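Below is one structure; the comments refer to it alone.
The complex appears here without one of its protein chains, the remainder shown in place.
Which chain is which? They are A and B, in the order written, and residues in each are numbered from 1.
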Amino acid sequence: MRPRLLLSTAVVAAVALTAACGSSSSSSSSSSESSSGSAAVSTEYQEEHAGGTLRLTAHAAAGSIDPKVNYTLQYWQLFQAMYDGLLAFKKVGGEESFEVVPDLAEAMPEVSADGTSYTFTLRDGIKFSTGADVTTADVAASFKRIFLVSTPTAGTFYNGIVGAEGCLADPATCDLSAGVVADEAAGTVTINLVAPDPEFPYKLAVPHAVIVPADSPPTDAGDQALPTTGPYMVESYDPNTKLRLVRNPHFTEWSREAQPQGYPDVIEETFGLTVEAEVTAVQNGDADWLFDPPPADRLAEIGTEYADQVHVNDLTAMWYLAMNTNIAPFDDVKARQAINWAVDRAAAVQLYGGDNLAAPVCTFLPPGFPGHEDDCQYTAGGGDTWTGPDVEKAKQLVQESGTAGQEVGIVTSDDEVNQAIGEYVQSMLTEIGYKATLKPISSNIQFTYIQNTDNDVQLSLTSWYQDYPAASNFLNVLASCASFHPGSDSSINIAGFCDPEIDAQMQQALVTGQTDTGAADALWTQIDQAVMAEAPIAPLFTPKIVDFTSERVGNYQFSKQFYMLVSQLWVQ
Amino acid sequence: MIGFAARRAASAVFVLFAISVLVFLIFFATPGVDPAARIAGRNASPETLAQVRAQFGLDEPLPVRYALMMKSLFWTQDLTSYVNRGTEVIPQVLQAVPVTLSLVLGAAVLWMVLGIVMGTLAAAWRGTAVDPVIVLLGVVGVSMPVYWLGEVVNLITQSRLHDSVFSWVPPLGYVPITESVGQWALHLLFPWLTLSVLYAGIYARVLRAELLGAMGEDYVRTARAKGVSERRILVKHALRCSLIPVVSLFGLDLGALVGGAALLTEVVFGLPGVGRLTFNALQNVDLPVIMGCVMYAAFFVVLANALVDLVYAVLDPRVRHA
Partner (left out) sequence: MSSVLDAAGSASAPVADAVDPAVRGAGAGPWRTALRQLARNRSAMASLAVLVLVVAACVLAPLYASAVAHTDPFTSNVSGTTVVDGQPTPLLAPTEGGLGLGVTPIGPTWDPTRYFLGVDNQGRDVMARLLYGGRTSLLIGASSALLCCLVATAVGVVAGYFGGIVDAVLARLLDVVWAFPVYLLAICLSVVLLTSGLDVGPVHIGAGSLWLPVLIIAVVYVPYVARPVRGQVMALREKEFLQASIGIGASDLRVMRREVLPNVVPTVVVFLPLMTALNMLTESALSFLSIGVQAPDASWGTIINDGLGLLYTRPAVTLAPGIAIVVTAAALNLLGDGVRDALDPRARLRGTA
């Protein structure tokens, strides 16, 4: 199952407000066709294509339909066409999809000189799907609601708002009146922060910050959808069968780039088929798209017989092996380096789907990411890119570390691809001298399981997908001491890596990034190499995403932020 | 008789209680399933986690939590899922019941008919080639893993031969009978066939064994002596008595199936029944839904057991004092 989007915990990022952090240009040397639609969404709405029912399929539902609670890619893709925040990522394909544009706000905010105050003017005339107008009171209430319903990112994204600390500690007495000031008469909303935060506009553009009616329940709405402002609203939601979206009768397009009108009259996502069955359904035209990644054995089929219905796009992401640096045997750096030497990244690529879907990596920062420089410390024969494993060297290191013969448990998700790679890793570990066992567990619980140090996970296979384009996203989040919370299910520094020197370097890079991106990027490159010398993880590859659509579907657009633009697909 | 019935009812209740406690304990002894973090999502701060814990009553001691959950399940009936928050358990289960019933009852009709016909034929033509062939067919049917058979059926009907021989096969899923009887039956056709293949063989062989046993009984010898033909004896006399154990077997199997034992069939064919609900809840380790499904399944199995016991008590008075 596709992991959810992961958001940065960085305090300050190097990226300026509107800079197209599309400096994460489409990467490297892949030979796949990428129909990422670098053309923007057509400037005109093509009426003749409107109508019909778009039938999506997913293996399972993704939990709560409340936009302030749900944290899954599956529903975030749908929320783009349902909800709006003060700001939004541009809903186009290609590079511009990283740009933030005003949505419910009339224009980009006025920012105070010290960077702690953002003033937005609310657009007139926008209504909820119930017919009620969107007012500044709704905006204020929506921000307060973030803390009332325990939004997962409340403590990491929105803790910079004045009053947020108090709300986090005790939601019942939450008072954001100083942090979010709504002026109904002037039609403005001012958000005051405790400290400047150049990433704040991004945080306003994600679904956790959308505007919902002030009278929304102060608890997780669960399967009762809230009124929407976008082109679609929820008609019915049954997590066991399907989610049905219909057109919002009160929607009129106010900004083509922030919230374009959708083409299908109805969008229906059905749950419950096995992934194999979903692929067959799309092939037969019984469904229009599947959310889950196609199984490896079907990839060959769809890549040849159905090639023009397949869309492959680059991602800034990585799959990696996280090694617990605090318990045996990987508390010894030589053991960790041995893993990096021994793992055949090409094999992992094959198991994921072949050279056209993934490329081996050796660094923390993925190719194309600011701060990335080709460098590989663990490839046979040396060089800047990975060419092959050096199993002999790995065996030697294992012997030197004195950990040979120890038992190692590998924890992976139980879906096909993860399990296959895990099996390979187990075989590799056995080869270099460990007693390895594979422990696949349900993908619903694997991610939290491997984070909690109480579970004594030694080695795990996991992935990290960039959320919004902030340079600190990978290193600071995955390898800093602040991200390591022993005994908690939420400790994203899975390797438990905490090196005070490197931490200090990261802080410096963050500070530098406020003023000088280029210098910061150079610093991040150095940090990347320093961390990889300690090898808390073994990066495997950077993946691409495969979207398989049915024959009748047209106008496929790929946003780097939210991937396939669902509402822009047409079916007739 | 009343005493017997009362005792059976009491033991049924006890069994249900024991199962609910066991399930609850297993869940909370299972590591890696702390619901708080899963509900709060990734990268949630400790404050958020603490709030979620309080909200779901996860701070209370175990017996209190168990009592609260049982209250929600049976008394107030507002037990909600840990994963799909806001979705109540009971309505979910009740909604899935018609699907499972459709699958199981339809398959049951098929397998009974098939099983009885095959068993009778095998007994009637014992000694000829028909008998071992039927037995072999039955044995093969029973020896196949059901999810394997289902996937192979899907491979053929949905993919390989979908453009030619099986183009009339609808996509996987369920259509309620209230919407369209024809579509309902068509969608369930292959699930019925797959499930009944497994059971038809069992019933054929049980019936055959019973019939062969019955054919040696006194009343059959009497009938033979009176000149009744073998075929007639088989069908009119022996069959009636031999059907009793078959019917009791049917009752027990049906009980287990209605309770969700057909879960693998439902998963493979995409039918939103109780079995699939249980399977998904297990994968998600969604305790309230698991409790609901397990209690429902156990209820049916225990009910079927008790009914069969009662029927036997009526038929065979010796049992009442056992």
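What we mean here is this: contacts are C-beta pairs under 8 Å (C-beta built on N, C-alpha and C of every residue); 3 or more make two chains touch, one makes a residue touch a chain.
Keep in mind that this is a model prediction, so the values were computed, not measured.
Only one of A:261, A:326, A:356 or A:507 touches the absent chain when the whole complex is considered: A:356.
Set against the missing chain, the residues B:79, B:123, B:220 or B:264 yield one that touches it, B:264. The chain not shown here is touched by just one of B:94, B:109 or B:140, and that residue is B:140. For the chain missing from the display, the contacting residue among A:310, A:323, A:338 or A:461 is A:310, taking the whole complex into account. With the whole complex as reference, residues 11, 14-16, 18-19, 22-23, 26-27, 29-33, 132, 135-136, 139-140, 142-148, 151-152, 155, 159, 198-199, 202, 205-206, 209-210, 212-213, 216, 245, 248-249, 252-253, 255-256, 259-261, 263-264, 278-279, 282, 285, 290, 294, 297-298, 301-302, 305, 308-309, 312-313, 316, 318-319, 322 of chain B touch the missing chain. What chain A contributes to its contact with the hidden chain is residues 31-33, 276, 295-305, 307, 310, 312, 344, 346-347, 350-351, 353-357, 409, 414, 416, 419-420, 422-424, 426-428, 430-431, 437-441, 455-456, 546.
To be clear about the criterion, only the chains that are shown with their structure count from here on.
Distance between chain centres (mean CA atoms), chain A to chain B: 41 Å. Chain contact summary for the complex, chain A toward chain B: residues 4, 6-7, 9, 60-61, 63-64, 69-71, 150-156, 159, 168-169, 171, 219-224, 238-241, 270, 272-274, 276-277, 280-281, 283-284, 286-287, 441-442, 444-445, 447-449, 452, 454-455, 485, 488-490, 492. Across the interface of their complex, chain A is touched by residues 31-34, 36-38, 40-49, 51-52, 55, 80-81, 83-87, 92, 95-96, 151, 154, 158-159, 162, 171-173, 267-268, 270-272, 276-277, 280, 283-285 of chain B.
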